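One protein chain is absent from this view; the other protein chains keep their places.
Naming follows writing order (A and B), and every chain is counted from residue 1.
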Amino acid sequence: MVKFSFMPRGKIFFELYEESAVNMVKTAELMKDMVDSWENIEQKVEQIDEYEHIGDNVTHKIIALLHRTFVTPFDQEDMALLAHSLDDIVDLIHAAAVAMLIYKIDTPKEGAKELAGIIVTATKEVAVALKQLRNQPKLKQVLEHCIEINRLENAADTVFRNAMAELFDNCSNTADIIKWREILEHLESATDRCEDVANVLEGVALKHA
Amino acid sequence: MVKFSFMPRGKIFFELYEESAVNMVKTAELMKDMVDSWENIEQKVEQIDEYEHIGDNVTHKIIALLHRTFVTPFDQEDMALLAHSLDDIVDLIHAAAVAMLIYKIDTPKEGAKELAGIIVTATKEVAVALKQLRNQPKLKQVLEHCIEINRLENAADTVFRNAMAELFDNCSNTADIIKWREILEHLESATDRCEDVANVLEGVALKHA
Partner (left out) sequence: MVKFSFMPRGKIFFELYEESAVNMVKTAELMKDMVDSWENIEQKVEQIDEYEHIGDNVTHKIIALLHRTFVTPFDQEDMALLAHSLDDIVDLIHAAAVAMLIYKIDTPKEGAKELAGIIVTATKEVAVALKQLRNQPKLKQVLEHCIEINRLENAADTVFRNAMAELFDNCSNTADIIKWREILEHLESATDRCEDVANVLEGVALKHA
């Protein structure tokens, strides 16, 4: 395997990915804090909005650098997919947050809190796996994190389905069902994007192992 | 065109794809049987759940093998897309089945039965086209199957739209509209993924013709 650390361009890429990952974990944590405490919603959504812009900027930096670099640490395409998937995770948390605000949600459903918790765990796994990609000896650990991310995505699926079933059972207001379906779907999709990142990382790990 | 059959690695790939395709057709047939007879739902959903796991496993095997193989029968990327699309078809049928169970559906709508029928036909076309990819002389036939799959996807679109219009016209319970919209959407999306497979096969056929 190419020792990434010996390549100066590679170093810049990994630093940008880690910047993106740190921003993603912060966004996830703020979402969890928001649904758990359900206080100062507007202010927190504004902060998530700012994280979304930061995510856009670092993604743009990665893509621009990618297009100017001839030899990249791994597949150009995998690198672009990685950058976009990290950004998508932030975008989906952001979309859920904005929907909660704009749809004037009273209190967050239990399912939303559970999903926010899963997203925090999954994004942290993504961040750690990403960091280990730099070092050849830890590639096996990359794969272990990928398996854990897949497990979390399946768990999120189940939470989503149960939350939807519960909504249909106990919610007399159909408009609320539509609102919550959208919010829960955004949150569940965030874990799908974590799995996309895991798939890229798994591929890179296998290819260079 | 490279004679696939002369390549031992290629042979393993095609066997895995066919394993995935057989599992996909079985899933489609069980879904059709389920909506047609509407009996032993829980047991059938459990069986579809098992097919979903089998699909995951064979997909993982293909991707892992792909990442360890230097010379592949056709484009690495097309091969990965093919594996994931076959898996997506099973996942979508599975999602529709689970939704029917969890949303406590009374009786399946006519549109769901029609879509299940289209999915059986489309997955069978996919399986046959995939098989023919192994043999150079039958490439023209691959294209014919692709055209048929495209036709079936368009037919599914129409069934979906009409079923939705019918729901809005005749369903007084909005929660039911939301439930059915989700189920029908999953089924319709399964035919979209069949078209994705067809597009990959078409590309491979044209490139190697």
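Going forward, a residue touches a chain if its C-beta (ideal position, glycine included) is under 8 Å from a C-beta of that chain, and two chains touch if they have at least 3 such contacts.
Quantities reported herein were computed from a predicted structural model and do not represent experimental measurements.
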| item | value |
| --- | --- |
| Options A:Ile41, A:Ala155 or A:Ile178, residue touching the unrepresented chain | A:Ile178 |
| Among A:Ile41, A:Val98 or A:Leu139, the residue in touch with the chain that has been omitted | A:Val98 |
| Given B:Arg68, B:Lys140 or B:Lys207, the one touching the chain that is not displayed | B:Lys207 |
| Absent-chain interface as seen on chain B, which is shown | 77, 161-162, 164-165, 168, 174, 177-178, 181, 199, 202-203, 206-207 |
| Residues belonging to chain A that touch the chain removed from view | 63-64, 67-68, 77, 98-99, 102-104, 174-175, 178-179 |
